[in-house]
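Yeah, one chain of the complex is gone here, protein chain that is, but the others are all in their spots.
Chain naming follows the written order as A, B and C, and within any one chain the residues start at number 1.
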Amino acid sequence: MTTATANKVKAPKKGFKLDRQMIPTLAAVVIFILMIIMGQALFGTYIRLGFISSLFIDHAYLIILAVAMTLPILTGGIDLSVGAIVAITAVVGLKLANAGVPAFLVMIIMLLIGAVFGLLAGTLIEEFNMQPFIATLSTMFLARGLASIISTDSLTFPQGNDFSFISNVIKIIDNPKISNDLSFNVGVIIALVVVVFGYVFLHHTRTGRTIYAIGGSRSSAELMGLPVKRTQYIIYLTSATLAALASIVYTANIGSAKNTVGVGWELDAVASVVIGGTIITGGFGYVLGSVLGSLVRSILDPLTSDFGVPAEWTTIVIGLMILVFVVLQRAVMAVGGDKK
Amino acid sequence: MTDKNPIVVMKGITIEFPGVKALDGVDLTLYPGEVHALMGENGAGKSTMIKALTGVYKINAGSIMVDGKPQQFNGTLDAQNAGIATVYQEVNLCTNLSVGENVMLGHEKRGPFGIDWKKTHEAAKKYLAQMGLESIDPHTPLSSISIAMQQLVAIARAMVINAKVLILDEPTSSLDANEVRDLFAIMRKVRDSGVAILFVSHFLDQIYEITDRLTILRNGQFIKEVMTKDTPRDELIGMMIGKSAAELSQIGAKKARREITPGEKPIVDVKGLGKKGTINPVDVDIYKGEVVGFAGLLGSGRTELGRLLYGADKPDSGTYTLNGKKVNISDPYTALKNKIAYSTENRRDEGIIGDLTVRQNILIALQATRGMFKPIPKKEADAIVDKYMKELNVRPADPDRPVKNLSGGNQQKVLIGRWLATHPELLILDEPTRGIDIGAKAEIQQVVLDLASQGMGVVFISSELEEVVRLSDDIEVLKDRHKIAEIENDDTVSQATIVETIANTNVNTGKEA
Amino acid sequence: ACGSSNAGGSSDSGKKTVGFVAVGPEGGFRTANEKDIQKAFEDAGFDLTYSPTQNNDQQKQIQAFNKFVNDEVDAIILSSTEDSGWDDSLKKAAEAEIPVFTVDRNVDVKDAEAKKAIVAHIGPSNVWCGEQAAEFVNKNFPDGANGFILEGPAGLSVVKDRGTGWDNKVASNVKVLESQSANWSTDEAKTVTAGLLDKYKSDNPQFIFAQNDEMGLGAAQAVDAAGLKGKVKIITIDGTKNALQALVDGDLSYVIEYNPIFGKETAQAVKDYLDGKTVEKDIEIESKTFEAASAKEALDNNTRAY
């Protein structure tokens, strides 16, 4: 019937096929590797096992946050409250731990608190037509405020707490020099599990596909009979709960926390997601890209300090690096697009 | 059929939008195994009635029974769960996803590890094949196929649900004859399996071909329910427009061909205009007062050529001569400045600016050509808006309503008004009569002829060969992104001539096969 | 003025490498302090890598610290934003046998292993500063007085320490009508003070204790606009040039120095330690207090670096 003869699209070959939407993510991989190589060539410390280990151990929390942030951004929304949720859950968690509540219970309560904020954001967005930016900005202020009302002290875990199992470093390769040790901890494992969860959730569940559909066009998704409202709730619930999880990993790692923790982390998470190739207006992106984005974001700081950038210039340089990154991605996409 | 129990009974449905009563006590009854048409002019309330049934709009009064149970759907999901599958008038799919996903969204096949993509795509392929889209790989991004194909994909999607009621709101408006034939074949099959089909179309031929029963609306009011076979055309038209059919201005005869005087300069003369991957180099010339039709099948490149003429896409080869001067039409602004206007086939994405008012939508192109800082004086603006709203009979006649709240057909009229307001020398109309009721269609066709007789050059792109043949002086025939013939449209030319040309020409050689 | 291109161990030139986990330029005290440290280390022939954080984010400091451990620097200077949370990182430093010197803010370490890593603390005392402020008020208003406190952002340990110092020493007849945060900011302090002066007009406020110079200068402007210049005594901490000038001009009444200039002492301590000499555990940097006369003298000497 249709004049399909000329337009016939070739069936894809089995195995790996290059999707145009994946180009920015691939660009992130390439640039990340280039950055490591550059760091190694100039400063000689970037492929040390210790560096790689602490890249993951120190940024397990950011990886989790990046996965969390990917969900709302895929729908064209955003969750600005993740940093503040880290703060409130950390403060409550430490208070409880110090009051002698068992660690396992504390963790559950922390996750529940995160979920409550997610639910609140979801309600504001879905029931009261607030835009995600504003709704989560409100919950961010609320969480941050409640955290400081509860305590402004620097709280420390009691000695021998049960949180430490998350932070206890497991050495795979134990060299005499610590900088050559390859190690990880349960926090890293949690982050990896979250990544796998994010991947399966987005690519192998109907809810995940609905998230993409909402990002493409919310009104279409509604007319197609997809459960948009429920999905929106799930998204903000998940991102907030994951933020609480990030809080558990982070506080366990450093063993202390206070109300000011996590200021600006939401922007780091957004930057990670964007660097990873997810479009801020929704519809396109991959959770694995976000993970790479968070790694790229993480090595920007050491690179600037190794380059000896003067103090006043550091934020400019970091900004410029992200800019170069985003522009490169656009360029790669434009070229890739033309070839298609 | 009346012996069966009705599957849907809507009684006394009333829906009010701020300032309009879109529906006022309308009844509708659907029986299993029938094709039932909702008939009415643009803005009569057909789409609104459908959305009332599927829970998109909340009704202000009335009752809805589905399968004997009173229902109040809270959104399309509920309606779907109750066995109602709907294809809405404006294509509502997600352009960021693949064709296959769009078909299967919400109904993906699942395996032990969540969605089983292999099975899902296989299923999608099956449904697409039903719609004659077997050539489309389910992995293709939806954004890369034409609106018409998207329409077919949307219908394929509706087939996924094992529905008791299938609603198709103007599914045929962007399809050509072949696809309509295929669609009807499927509809018959579905109908015979006992599904009730609610169908909307402005093509009377199609109505008489496929439907069993009609419900006629006018101005949001219920007029009558009749059996199709008992209702002559004239009577139907009369009920729809509230006047006798004879009063309807009809342009029957084929337009007399405008002869080009030797030595006359064309308005537009392009040579070798093309863009890789979309259309191969083409020569076209359009004279003052001439109507040039572009004919071809879906995806043959008509739209592409129209867009190149307007500068909406950048050509990568060819020369462009305007009134004897070489020009570089690099973007729509330049085109408009050079008195070329283009009305898109993709009304929703490239046409209307939804939240702006009708008034603003009419004025905006003219304003853009004058420049941001030279606002059109209020008096002049009022006059222009008034003129085109009257001339094109835009309803409701309220210029301060957001254009997105108008019915599809009326949006189209607003768009045509927009382009006429720029007083173009060359007007490119891409599917201008798509989704327009019979009355308005005749009006628009008349407008085209009038414009031409006043000296405007018109490019007329339409999937309805009948229109093209009747209105055009010259017909450019396209196939597979090549221009294969240019036909001087005299009395010997008919639809059949063009169909034959398309069928018999080999694209690569340009010769008859 | 800082950093080098080689952070990996001792550099080719044989210079010792030092990693500086810093807070970042914030104006006033902080900028003076970190510039002084950077300069002092350069002068002393060290190769210093400087790593600031953003938004006072401890996480970025921890990351930088761990990086320095992996780089196997010869020593780490830690100017931390938080006093706790350093145990794990310090343990790593201990394992790698890298000496750590804390500056400005002391850190609170529980782990015995981690404690070993810290060689010395160098810096002035925040509690002392708060105490000086209280004592000034006690002395000037023996019969008691009403006033306000302008605090930094809620939760920072500097804010707490300065508050603790005040509470330690303040007399019972001195009444704080309200403590408000002005976030270390001049501009916000002006707004906040104007509001407080309006609100407590009838209570006759007589002093304002601003926890840093920036906020004190803002408060002074609000006081001036309200026509209360001279009637409300403003006490600030830090001792920047601007504050001293304001003191001379009579806008402020008392300035307590929080001396940021201890780069030399820090560099010396590091050098001594690396040379195998013993280093004092707690090197407290002396600070001064200023009234109008002493401020004028200090300004005339033109010796102040900040």
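Criterion: contacts are C-beta pairs under 8 Å (C-beta built on N, C-alpha and C of every residue); 3 or more make two chains touch, one makes a residue touch a chain.
One rule holds in what follows: contacts and distances are computed from a predicted model.
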Protein that the absent chain corresponds to, by UniProt name, given "Cytochrome c oxidase subunit 1", "Na(+)/H(+) antiporter subunit F1", "Pyruvate dehydrogenase E1 component subunit alpha" or "Fructose import permease protein FruF": "Fructose import permease protein FruF"
Contacts of the hidden chain among displayed chains: A, B, C
Identified contact with the non-displayed chain, of B:Gly194, B:Pro232, B:Gly277 or B:Pro375: B:Pro375
Of A:Ile47, A:Ile134 or A:Ile172, the one touching the omitted chain in the full complex: A:Ile134
Residue of C:Gly27, C:Gly144 or C:Gly230 touching the missing chain in the full complex: C:Gly27
Hidden partner chain, touching residue among C:Ala226, C:Leu274 or C:Ala292: C:Ala226
Interface with the undisplayed chain - residues on subunit C: 25-28, 31, 35, 151, 153-155, 178-181, 183-188, 190-192, 194-196, 198-199, 201, 214, 217-218, 221, 224-227, 242, 245, 249
Hidden partner chain, residues of subunit B it touches: 11-12, 58-63, 65, 70, 72, 312, 331-333, 335-337, 342, 344, 349-356, 360, 364-365, 367-369, 372-376, 418
Touch residues of subunit A, complete complex, unshown partner: 124, 127-131, 133-135, 137-142, 144-146, 148-149, 152, 259, 267, 270-271, 274, 279-281, 311-320, 322-323, 326-327, 330
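In this text, only the chains that are shown with their structure count from here on.
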If a chain touches subunit A and subunit B alike, it appears here: none
Mean-CA-position distance for subunit B and subunit A (Å): 44
For subunit B paired with subunit C, centre-to-centre distance based on mean C-alpha positions, whole Å: 71
Of subunit B, residues touching subunit A in the complex: 56, 75-77, 79-80, 86, 88, 92-97, 101, 105-106, 108, 110, 113-115, 132-133, 135-137, 139-141, 149, 157, 178-179, 182, 297-300, 479-481, 507
Contact set on subunit A toward subunit B in their complex: 1-12, 20, 200, 203-206, 209-210, 212-213, 215-217, 219-227, 229, 283-284
Residues of subunit A that touch subunit C when the two form their complex: 42-45, 48, 50-51, 54, 58-59, 61, 148, 152-156, 159, 167, 177-179, 250, 253-261, 263-265, 298, 301-302, 305-312, 314-315
